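Removed: one protein chain of the complex. Kept in place: all other protein chains.
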Amino acid sequence: MRGIAKSMMTTLSVFLRPPVTRDYPNVHKALPERDRAFPLLLWDQEIDEPFCTGCHACERACPVECMTVLMKDNPNHKSVGGTSSRRKIIDKFWIDYARCMRCNICVEVCNFDAIAMNNTWSGHEMSVHDRKDLVMDLQQLTTQSHSGQIKEWVPVLGKANEEPASSESGS
Amino acid sequence: MPEGLFGLNPWLDGLIRLLLIVGLMTVVAMGLIYIERKVLGRFHARVGPQRTGPFGLLQSVADALKLIGKEDLRPRNADPWTFEFGPYMVFIPIFLGFVVQPFMAGFNVRVLDLGILYFVAVSSVSIVGWVMAGWGSDNRYAMIGGMRAAAQAISYELPFVLSLLSVSMLTGTLNINQIVEGQAVVPNIVWQPLAFVIFFIAALAELNRPPFDIPVGESEVVGGPFVEYSGIRWSMFFLGEYASLFIMSVLISALFLGGYVWPFGTELGVGFQLVLTVIKAALLIFLIIWVRASVPRLRIDQLMGYAWKILLPLSLAQVLINGFVLTYHLPMPVLTVVGFGGIFLLSWLTERAIRKPRAARASAIALQSEAAS
Partner (left out) sequence: MVTESAHEFETQDLLLNVGPQHPSTHGVFRMVMQVDGEVVRDIIPYIGYLHRGAEKLCETMDYRQGIGFMDRTEYLAAMNAELSYVMAVEKLAELEVPDRAQWIRMILVELNRLASHLMFMGAFGIDVGVFGTPFIYAWREREAIIDLFEEISGDRMMYAYLRPGGLAWDVPTNFVARTREVLTAVRQGIADFDGLLTKNEIFVARTQGIGYISAADAIDFGMSGPSIRASGVPLDVRREEPYLKYDEIKWDVITEQDGDVYARYLCRLGEMHESVKIVEQCLERLQPGAIMPEKMPRMLRTPPGEVYIRTEAPRGEFGVYMVSKGGNRPYRLKVRSACLSNLQALKHMSVGQYVADAIIVLGSIDIVLSEVDR
């Protein structure tokens, strides 16, 4: 019986500790900076257009082929009297969130740092009633960055932490 | 309660008491379901229900409403009489057992001189209900579950009754209220610790609670004898289980822990007596839920072996020692000493009965080579 008594003492000690339940959805855990939900397009606030130029690099690199990208000539380019140095700009962009496997490869291959993974709770709370509503278009993808509600984390592949001393040892 | 409490026609009086039992037991069972979920949650480092109503208090009500609204299914080949009346045979005897529970002095639904005999007789009838449910479902797994439940209940009936017998030997009466009042100075657990432990274990088995819940908790394959029941029929079984949990706790507290009398004596007011009984019953319910949270389930053959080979001889020994002490007028502390010795013996036998790796391995090797050939 001593083993059973020991089990019961263990459960009693857990009984006396506070419970570990977090009362979601009233309480949300603080997500870390690197949290990876679904991809979003970033907005260049100074020039007021997306960073994305529609170069198809992410579309080609995606393992599950969840993106469709179309580019157009930028009506805001300097040569036609605008402020931007981007000759081409994104015209239409669809990401199918139902296919995306959140592997981060699109973020790594982007030449313009134009795409980042959503690290807020809205990226996780994506329930819809119809699967077609999970295909996000350009307007839905840029809205969060446009309104400044995201503080994205775009990593550099293979970069080591800086040492406390002055020399940097990275690749 | 005293005769003619309401000064009415005895038939009307009886009807009121009947409604009182039904109403109270239903409310108590629903409250117990809620309490078990909360307390079990805390043992699991989580909170229990918390959304339905403040602190989740309306969870049982929500469950009851859901169960009432379910479709009443019946298998085509189910035997109509046994399938229909199985649930009733399970919970009516349990509600009848409520009649003799001593909540306050003289305020039982009815004070019976043969209280213990009545209780044992009535609680055994619910076993028939389990077998009826198992047989009437036209499902081989349900029948296996029903047979197992019957085997378990009958095996543990013996240590159950013998422990009750040893308690009533001390006070010389089967009247539960008199047993309670005989504990004004010292509760019976001091004189009969071994009987308390055996009765607790046997009560867990009678209630089909873990670790003895193989009939209800067959999560390995199917859900026991109730697998074909749905909605309100199933809820009758469920309510019956929690009602009998409450009744058993009140009974144990009355017989062993001094009921409404210890430690404040018989002059305590009626309201305080009720509170005292409820507090002791609550402690026992907590203990039962605590055991549920900590202990795995016994296999059916281990369960039966435990009842017949360990609990039954020890409870017989307890009865014999009681007789010895009472006949030769030995001092009562002898009972306490022998009782604690008996608990050590029980503990040692339990530990010893399971440590047989070499024998088990040899038989396993033999079975494997026989299967391979």
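Letters A and B name the chains as they come in the text, with residue numbers starting at 1 for each one.
One rule holds for everything that comes next: contacts are C-beta pairs under 8 Å (C-beta built on N, C-alpha and C of every residue); 3 or more make two chains touch, one makes a residue touch a chain.
All values derive from a computational prediction rather than experimental measurement.
Visitor: Hey, which of A:11, A:53, A:74 or A:142 is the one touching the hidden chain?
Guide: Once the missing chain is taken into account, the touching residue is A:11.
Visitor: Among B:187, B:210 or B:339, which one is in touch with the chain left out?
Guide: Hidden-chain contact among the options goes to B:210.
Visitor: Residue-wise, where is chain B in contact with the chain that is not depicted?
Guide: Looking at chain B, the ones touching the missing chain are residues 40, 43-46, 140, 210-211, 213, 217, 219-221, 293-299, 301-302, 350-351, 353-357, 359-361, 363-365, 367-368, 370-371.
Visitor: Against the chain that's been left off, what residues of chain A make contact? List them.
Guide: Listed in rising order, the touching residues are 1-4, 6-7, 9-11, 14, 20, 31-32, 34-36, 61, 63, 101-105, 108, 117, 119, 155-161, 163-164, 169-171.
In this text, only the chains that are shown with their structure count from here on.
Visitor: Could you put a whole-Å number on the gap between the CA centroids of chain A and chain B?
Guide: Those two chain centres are 56 Å apart.
Visitor: Which chain A residues qualify as touching chain B in the complex?
Guide: 1-4, 7-8, 10-12, 14-15, 17, 19-21, 23
Visitor: Which residues, counting only chain B, touch chain A once they are in their complex?
Guide: Residues of chain B touching chain A: 41-47, 50, 290-291, 293-295, 346-347, 350-351.
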